[in-house]
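Below you will find the structure I want to go over with you.
Missing here: one protein chain of the complex. Every other protein chain is in place.
Moving on, here comes subunit A:
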Amino acid sequence: GDSWGIFTFLCAALCNLPALPALNCTEELGTSQSIQKTYDLTRYLEHQLRTLAGTYLNYLGPPFNEPDFNPPRLARAERVPSATVDLDLWRGLTDNARLAANYRAYSLLLCYLRALDGQAATAELRHRLGHFCSSLQGLVLSIAGVMSSLGYPLPAGPSAPPGTLVAPNDFLKKMEDFWLLKELQTWLWRSAKDFNRLKKKVPPAVVTLRLEARGF
């Protein structure tokens, strides 16, 4: 009851990410390097998440920490845009759409994780969540950097999450946490593939041409 009200307020407060200035001077570094860096970050985060999720799920206790736990998805508005997508649709995404989807998802995920951090009951959880949130923020900024250097506008920052359900009980709140971590894990797996694709499509030569064209 009360905690959900605080949660919604926290999210609204924490989710106003500052608008990033256009990164003009760093464009010479090469967009392909930024994409590689973003890819590396998703791999690093995916690895970090394994430890974080293990700790958090143990904190939630059974059945959430059981390996075969496979609950049905409750019919409700999803908090985070799902990584799940039709294969042909995913293949056909423009670079802009692909990057924007990643940016939106991680912005929201960061927001929710920060809220979790605020509620974390143990020092160990706070420490792990805090560290993870820093790294995740790095990823969001990295994606923003890539979009900027390619001349794509950043999607609007996330407002307070729409239709936040007030969890009627402790168990359902834990379910929400479980699904949040699952979404995060799936997005990190997907992003590795997204940035692999982007790597191939943006070789350094293309960036040089783009810079010259813009100069005149």
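Everything below uses one rule, namely that a contact is a pair of C-beta atoms (placed from the backbone, for glycine too) under 8 Å apart; a residue touches a chain by one contact, two chains touch by 3 or more; residues count from 1.
Note that in this section contacts and distances are computed from a predicted model.
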Original post:
Per UniProt, what's the omitted chain called: "Protein YIPF", "Alkyl transferase", "CNTFR factor" or "Ubiquinone biosynthesis monooxygenase COQ6, mitochondrial"?
Top reply: "CNTFR factor"
Subject >> Of A:Tyr44, A:Tyr59, A:Trp90 or A:Tyr152, the one touching the omitted chain in the full complex >> reply: A:Trp90
**OP:** Looking beyond the chains shown, say which of A:Lys37, A:His131, A:Lys174 or A:Arg197 touches the absent one.
**Re:** A:Arg197
Original post:
In terms of residues, what is the contact footprint of the unshown chain on subunit A?
Top reply: 43, 46, 68, 70, 72-73, 82-87, 90-91, 179, 182-183, 185-187, 189-190, 192-193, 196-197, 200
